[in-house]
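Have a look at the structure that comes next, please.
Every protein chain except one is present and positioned as in the full complex.
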Amino acid sequence: MILIMKPRVTLDQIDALKSDMTARGLIVQEIQGETTFMLGLAGDTSALSVDMFVGLPFVERVVKVSEPYKLAGRRFHPQDSVYEICGRVVGGGKLTVMAGPCSVESEDQVVSIAREVGRAGAGFLRGGAFKPRTSPYSFQGLGLGGLELLKRAREKTGLPIVTEIMSQEHAEVFGKEVDIIQVGARNMQNFPLLREVGRLGRPVLLKRGPSCTIDEMLMAADYILVEGNSPVILCERGIRTFETATRNTLDLSAVPVIKKRSHLPVVVDPSHGTGYRHLVEPMALAAIAAGADGLMVEVHNRPDKALCDGPQSITPEAFDCLMYKASALHKLLREVAGNHGNHGSA
Amino acid sequence: MILIMKPRVTLDQIDALKSDMTARGLIVQEIQGETTFMLGLAGDTSALSVDMFVGLPFVERVVKVSEPYKLAGRRFHPQDSVYEICGRVVGGGKLTVMAGPCSVESEDQVVSIAREVGRAGAGFLRGGAFKPRTSPYSFQGLGLGGLELLKRAREKTGLPIVTEIMSQEHAEVFGKEVDIIQVGARNMQNFPLLREVGRLGRPVLLKRGPSCTIDEMLMAADYILVEGNSPVILCERGIRTFETATRNTLDLSAVPVIKKRSHLPVVVDPSHGTGYRHLVEPMALAAIAAGADGLMVEVHNRPDKALCDGPQSITPEAFDCLMYKASALHKLLREVAGNHGNHGSA
Amino acid sequence: MILIMKPRVTLDQIDALKSDMTARGLIVQEIQGETTFMLGLAGDTSALSVDMFVGLPFVERVVKVSEPYKLAGRRFHPQDSVYEICGRVVGGGKLTVMAGPCSVESEDQVVSIAREVGRAGAGFLRGGAFKPRTSPYSFQGLGLGGLELLKRAREKTGLPIVTEIMSQEHAEVFGKEVDIIQVGARNMQNFPLLREVGRLGRPVLLKRGPSCTIDEMLMAADYILVEGNSPVILCERGIRTFETATRNTLDLSAVPVIKKRSHLPVVVDPSHGTGYRHLVEPMALAAIAAGADGLMVEVHNRPDKALCDGPQSITPEAFDCLMYKASALHKLLREVAGNHGNHGSA
Partner (left out) sequence: MILIMKPRVTLDQIDALKSDMTARGLIVQEIQGETTFMLGLAGDTSALSVDMFVGLPFVERVVKVSEPYKLAGRRFHPQDSVYEICGRVVGGGKLTVMAGPCSVESEDQVVSIAREVGRAGAGFLRGGAFKPRTSPYSFQGLGLGGLELLKRAREKTGLPIVTEIMSQEHAEVFGKEVDIIQVGARNMQNFPLLREVGRLGRPVLLKRGPSCTIDEMLMAADYILVEGNSPVILCERGIRTFETATRNTLDLSAVPVIKKRSHLPVVVDPSHGTGYRHLVEPMALAAIAAGADGLMVEVHNRPDKALCDGPQSITPEAFDCLMYKASALHKLLREVAGNHGNHGSA
């Protein structure tokens, strides 16, 4: 941490600050610029916050040198995390696809979609039982009944299930019944929920909040990881910008940025990320080309009748076609990466 | 609701859609543009979602004509809501000021700050017991112990307390002990929490999410209001933009926009909204000039030692000065509004 | 165009408006919702602006039904535009790559880079002679001297040149000497420059402004196209958002959105779009997977010594590797598209 002083700082102020920092076990170094005086703080600075210093009347600015997350970062965990979840490998060069309806609506619906996405090659069934809706007047999901239907589909197809938890009160049942617990974008910074989910020890899919930076997502992952080291999969699903042609702006550069900063696998949701069916396939392929470990795709047998998010759901036929292209693309990228390493990285 | 058709729509498709809508009790009207064909839907369209239609292959675009919120809106509640909370009037031309430390740290701290802000004219004591922090390694607040200290400060000063709820599990205790329950910006779309808080029947301060539109805030208010009509106070506290000179971009135009759309009182938080102490006073005064019903201000007796958000806290002396100016400004605005109505409105 | 009336509109106001519109040769239709009254305007509404109506005290909201651009749109030009520029085909399933240094620095530099990018398969040499720099104290490019060096490189390698125009005063020389005239992001809405460039009749590369929507880019393209129908290539290069991990947020979903709305070819600039060298290759591949017609890439033989934008330039070796992967990917995508059409589109 580096403290940049204001021009009018006095020697007394500097001395007082130095003794305070030394008393906390830190090493303090003076740095003299042409017009600016700075103090460098070394040692365990994780107990210090930028706020403590910005408040001082003689400090101009504070620069954090180390990243604000620990468990999600590569510094102490340089190799990629690879998980085995219900017999499926996630990360490590595998392509993981989670597909299914936005909302679970009926047994028929979810079982038939599960069969179709499984046949096309999806590894996991995704489906919403509890639905976070902007308006209280919109369909809110079938709740625990929906979870039962997902379990029924799992029994009949063997596909493990991914579904969103919206409230701590369901932690116990999710901990027992759900294969990958999804924390939705709006809950990415619901810290009590993150902690509760972390305590369950089950795999977690953490979606990026629409106004959250990548570093904030990694700190949110740390909230889960500190509770006991559950497998955590990150999910880019679009951020909020001024552009209105898409529901969100899918930030695919987040994939290589996360890959550089973190060892956690990262998947991309082109359905929520764009909001329109015709954008799902191109953005799914782009996500794989950008290096994503997988996809999360909304598939509905009657998208025009879907109770939720119909416009962004694709049909099972379109999903089949997408899987064919995605697999071919994924295979090719592994081959060309074998022939030529990435010369572009620093 | 108006459905704008694609150029290649067939008469059969239009007829099928018309009978479906008529069967739902809606009135359907054909609208013929030069190059575009449209259908207008009248009747109770609140059960319809835009999604249902955007999913149809022959629908180009859907336009909602009525606003998506009901209870928070002025349509069915044209006059301003004015609340009496613990003997203090909120809304209706009164200036409500909530002030206190970001985090409750000790009895001494909170009682002494409460005394000072009360003396300067604050109507409510605000203070955090549960703190949502981006990093799991930051100070997370004293929790229920902090709530006890706030109650102690209330006893000693008579100031009612405003504090943030972070989890449904604390609903009961907040329902009993807290005068105004704050729902924080990160929880603005934590829908189970909104419902739970709505059931308590206590006054609620709802902060705007950093990437939420004004209409989304009004829908979030509807989540609370449908549960039993608790008093709801809205709070603008800054949105997330590309500008880095401030912590958030305080959207003061939200004040007159909300005033036009909603009957709920609205206060402004210039401390979180800017992140810097020297911006608190100018933005507090600007908020009042923009028509806000009140302010929420962080005050700390030793801002440089604050365990949280020190850089944006002002001292009791600065708060006293702010209150002097704020009151003078509020008084003047009421006078000039009396002399000259607002000719600017449509 | 649909005008949604306020609840208190009078019949007299409606009648006056209707006669005014009829006098302008428009067909006016009344639309009655349950609680809302609307007027639909058909005919040539391009002379009307939303502003004209929003100003009326009894109009609540105005909805434009047709898109605001004409020449760039698919409505009157449904098939893709394919251009032949200096013997190279742009659009129509070809992959166009423009590569070279951010700034032209010396003859040696630009010729040697041109040779290397040409050998690796680039179709055009890009290089900056006039550089728009945020700070007046940064290197501003070699100006017309830089253009001479680009011409020298073209002579020696046969690569046509792409370079940015910053001022109308250079229109004549650019019109004579430059193969593709680039209009930079900051000038996307410099309307006199757009018109001037449009009059030259040369191919134009139009970069998206960092805070401009896709529709605004298409309207900017119309400014060029109305002057005489120059070939226009659009370029996505990132938009400004709150995320600080990248220089801009590269909006790859813009590619399929533009493809649907416009017939113009679209290329992607992953160098400016991300700002970091290690993100160039993954985002270049992602752009191709998203359906882009080409790439614009900064290549520098000594990126660590570059006078401008060094951190985002890749070496000729990295570019060679990128081209190998890009070509393999592009070929594969054409093959799989042949086998399976895109079932995803509406």
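Lettered A, B and C in written order, each chain numbered from 1.
To be clear about the criterion, a contact is a pair of C-beta atoms (placed from the backbone, for glycine too) under 8 Å apart; a residue touches a chain by one contact, two chains touch by 3 or more.
Remember, predicted model here, so these are calculated numbers, not experimental data.
Only one of the listed residues, C:80, C:107, C:216 or C:317, touches the absent chain: C:216. The omitted chain makes contact with just one of the residues C:7, C:93, C:192 or C:228: C:192.
Seen across the whole complex, the unshown chain contacts chain B at 211, 213-215, 239, 241-246, 249-257, 260, 273-274, 277-283, 285-291, 314-315, 317-318, 320-322, 324-325, 328-329, 332-333, 336-337, 339-346.
Against the chain not shown here, chain A presents residues 2, 4, 27, 29, 31-36, 38, 40-45, 57, 61, 63, 65-66, 240-242, 244, 346.
Although one chain is not shown, part of chain C still touches it, namely residues 46-47, 49, 51-52, 54-57, 68-70, 132-140, 166-169, 186-187, 189-193, 209-211, 216, 219, 222-223, 226, 240, 277, 303-306, 308-311, 313.
Keep in mind that, in the parts below, only the chains that are shown with their structure count from here on.
Distance from each chain's C-alpha mean to the overall C-alpha mean is smallest for A.
With centres taken as mean Cα positions, chain C sits 30 Å from chain A. Note: centroid distance chain A to chain B, computed from Cα atoms, is 27 Å. Our note on geometry: chain B versus chain C, Cα centroid distance of 38 Å, whole angstroms.
For chain A, the set of residues that touch two or more other chains comprises 211, 277.
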